[in-house]
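Every protein chain except one is present and positioned as in the full complex.
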Amino acid sequence: MKIIGVVTSGGDAPGMNAAIRGVVRIANSKNIEVIGFERGWEGLLTNSFRRLAPRSVGGILHLGGTILHTSRCPEFKKDEAIKKAAETLALNNVEGLVVIGGDGSLHGALELSKKTNTLIMGVPASIDNDVFGTDETIGFDTAVNTAVNEIDKIRDTAVSLERIFIVEVMGRTRGFLALNVGITVGAEMILVPEVKYENEKIFRTIKESKEKGKRSAIIVAAEGIGDNRQLASEIEKATGSEVRLSVLGYTQRGGNPSARSRLLASLFADEAVELLSKGQGSRAVVLRNGKITSIELEESCKTDKLLDLGLLTLAKVLAT
Amino acid sequence: MKIIGVVTSGGDAPGMNAAIRGVVRIANSKNIEVIGFERGWEGLLTNSFRRLAPRSVGGILHLGGTILHTSRCPEFKKDEAIKKAAETLALNNVEGLVVIGGDGSLHGALELSKKTNTLIMGVPASIDNDVFGTDETIGFDTAVNTAVNEIDKIRDTAVSLERIFIVEVMGRTRGFLALNVGITVGAEMILVPEVKYENEKIFRTIKESKEKGKRSAIIVAAEGIGDNRQLASEIEKATGSEVRLSVLGYTQRGGNPSARSRLLASLFADEAVELLSKGQGSRAVVLRNGKITSIELEESCKTDKLLDLGLLTLAKVLAT
Amino acid sequence: MKIIGVVTSGGDAPGMNAAIRGVVRIANSKNIEVIGFERGWEGLLTNSFRRLAPRSVGGILHLGGTILHTSRCPEFKKDEAIKKAAETLALNNVEGLVVIGGDGSLHGALELSKKTNTLIMGVPASIDNDVFGTDETIGFDTAVNTAVNEIDKIRDTAVSLERIFIVEVMGRTRGFLALNVGITVGAEMILVPEVKYENEKIFRTIKESKEKGKRSAIIVAAEGIGDNRQLASEIEKATGSEVRLSVLGYTQRGGNPSARSRLLASLFADEAVELLSKGQGSRAVVLRNGKITSIELEESCKTDKLLDLGLLTLAKVLAT
Partner (left out) sequence: MKIIGVVTSGGDAPGMNAAIRGVVRIANSKNIEVIGFERGWEGLLTNSFRRLAPRSVGGILHLGGTILHTSRCPEFKKDEAIKKAAETLALNNVEGLVVIGGDGSLHGALELSKKTNTLIMGVPASIDNDVFGTDETIGFDTAVNTAVNEIDKIRDTAVSLERIFIVEVMGRTRGFLALNVGITVGAEMILVPEVKYENEKIFRTIKESKEKGKRSAIIVAAEGIGDNRQLASEIEKATGSEVRLSVLGYTQRGGNPSARSRLLASLFADEAVELLSKGQGSRAVVLRNGKITSIELEESCKTDKLLDLGLLTLAKVLAT
């Protein structure tokens, strides 16, 4: 193997730069050249890339975002676009391609792998932790900590003003972030898209919490559970308590990666290049049972990752 | 002087605890007892307070929020409520009262000072920095830094995805926070309630910025400038660029106070108790021209604090 | 089971409070009372404890240190002290005891378990991650992140002044912290007590690094590798480059626990109380292969935890 490509795709996640650095330097130790496609799939459609040497990825390990830039690329769902990307890979003699991104990007990687001879390797990176097969994605730990630090601050006001706060965290369809954040800030309630909630039950929980002597409460809610603003006003009406909504927003995507996100990125990069150099493709590297390994891209894309509902129950007991 | 009271009122601000600690310990050094009224003006209406000894304010210097709790208290605008508060002060032989809070709280303090023999001393604490007469309020520096740190993270995504972000910071009527945050994050544009903005000018600025080679932009906007969500979609339509809105929200109120907010709180507390012990009242302690001093409460309440428009111009030049 | 005790022992670690909270609230959900012994083993020798109800552990989840205080207690190695502790447990009808601490504390727990009918359960908490049987201890992730954030700052100066820095992290006998920190800050070299290093090799590596164009370098060294100050001056002499030493010190023990340390503390507490309530003792709860489980205290105490030397090799490749 002489040349591999690397691309970051979809929403950015802290640690993507650490993964790029890892790919470049591990490849270099195996005398493999690396080229980085720019702006996600777009770079493969427009043949836009730059050569990445060990020195060109210096000083980026600790930076959020991605030096290769990224983009959402809806046209990559079309056959034509995928064919074009395959041509770009062939044109540049790219024998292996490392695709760093979340669930959507791995789907793109899977489709691309069917139309090219270049070996494709997925590296799960997403603040949503929504990739099946891996216990954790690059960036997830950072996003959890960012949200936790922000909610620790919000609790100052919640306690001082004795109010209820709904804090909305990212997660349109999945509740991994909300669940991890909720349990680690000691949220009185956690609302995730995977579990239907009933307003009545929420009202009751808040009333019970008040009766136990708690004068403030934090409800952590994924953005995907519905209209959190409306929920806030419904709780106000039902309980007579003032409720505030705080939407954490894009800060959850950025910031310096946590140590864990950097480590995971480095280990994933190592495994990805190792597998490619051995001639393996159409796989995603994963963390499973605390160990780095890999699974078929197809399996990762076709299977739904389950939320640990036991954690939800534990969170409830811990917040009594 | 044998007994002074202390109360935190209105929205909480980081450093209020540092100010409470300061009042208690400075008073103690002068053999003055301190009682802390709870939940803002409410504590003066319900005669709810606790004695504060030097040891009871240990370990709070670095904590956000206020151990005395606070509340918004609209009924405190009525004569009856103020009379009731004056009675509570008399009942407990409170000779001096330190009121820690923002513009609204100082207005309450002024009204109260007219109906009581207790000496009233205002201590400006507010993340909005909206108190006339002081260059800075307790909590302002912390809020600026919190917002700046969050926007530094958002910029990771803005740069990686090459997008425009409107970041809404607190400030319903005043732009102090937006201006300070905007200039220190290098915002491409800063929108404050004090300055009318024209959509056309915003569109033009963004287009020019693009032409100069900037592929992303941060617009810092105070919440009081209008509907930021609508503004985002108008910019999208006019410029063809994707625009995201991020509302920083309540994290700006909380968190450990910065060193500067702690220092200011300590200095204000020192001056407040000093003045009370000398028999002075109806004043607010302030930072003016880099020095701690005080002005009449009436002057502070009756005068509008001006935004430094020169800073806005400088911010524009710096963001070229 | 009606009463369980909880104690934090040895050096403090961020997340100990989260573990105490977990023990109390999980126990409460099973109608078990909890008493907290104060100042580590000392509390068992002096029968000094307080009752812990769900409300008494509110607001501590996110705080570093331990509300029960802790101490080093060398006399706990003597039979007499252990007998005394066993008597205290009997006196208070403590049927189960949760011991939260590091390697040394678990050794104490093992000895105690041999002299008492009270069931003893170890919960690994230590910034050193030096407990056999668990992939991770409570507090380790926090300490790694604290050190990483500090070294990210030191790198600013290293790069600006183009200097070599030796950064000493905690770890008298074990290199887990140094290794994790080193790989995640991209250290040019990592020195751990488990691996003998030769000065000549260090000098050569630094010279090679310079030749590759790196004008600054970070060497992460565990405190236990020898005299880091002397090493610094030897490198200066041999390479002609200026070398600075920075000892990170006690900040690594403190601070708000990271999300992961809080989660681990909660999961460990859950498992510990669950096992005790089922009548199991003389065990330590652990994280093994990404799952919470438990092993015999004896096995944990008698076995040496191995450092992952593969990570050291990877770190070298990544820092090229």
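Every chain is named by a letter (A, B and C) in the order it is written, and numbering of its residues begins at 1.
Rule of thumb we're sticking to: contacts are C-beta pairs under 8 Å (C-beta built on N, C-alpha and C of every residue); 3 or more make two chains touch, one makes a residue touch a chain.
On a predicted model such as this, the values are computed, not experimentally measured, just so you know.
Engineer: One chain isn't shown here. Among C:22, C:64 or C:124, which residue touches it?
Structural biologist: Checking each option in C:22, C:64 or C:124, the one touching the absent chain turns out to be C:64.
Engineer: Kindly state which of the options C:155, C:174, C:214 or C:260 is in contact with the chain not pictured.
Structural biologist: Result: among the candidates, C:155 touches the missing chain.
Engineer: Among B:238, B:263 or B:295, which one touches the chain that has been omitted from the display?
Structural biologist: Here the residue in touch with the unshown chain is B:263.
Engineer: Need a quick check: the contact residues on chain C for the chain that isn't drawn.
Structural biologist: The missing chain touches chain C at positions 8, 11-12, 14, 16, 39, 63-66, 69-72, 146, 150, 152-157, 159-162, 165, 244, 246-251, 253-255.
Engineer: Would you write out the residues of chain B that touch the absent chain, in ascending order?
Structural biologist: The list for chain B reads 21-22, 25-26, 28-29, 54-55, 58-59, 61-62, 135, 141, 144-145, 148-149, 152, 155, 159, 180-181, 183-186, 212-214, 256, 258-260, 262-263, 266-267, 270, 287-291, 314, 317-320.
By definition in this document, only the chains that are shown with their structure count from here on.
Engineer: Report the inter-centroid distance (CA atoms only) between chain A and chain B in whole Å.
Structural biologist: 35
Engineer: Listing for chain A: what residues touch at least two other chains?
Structural biologist: Each of 152, 155, 159 in chain A touches at least two other chains.
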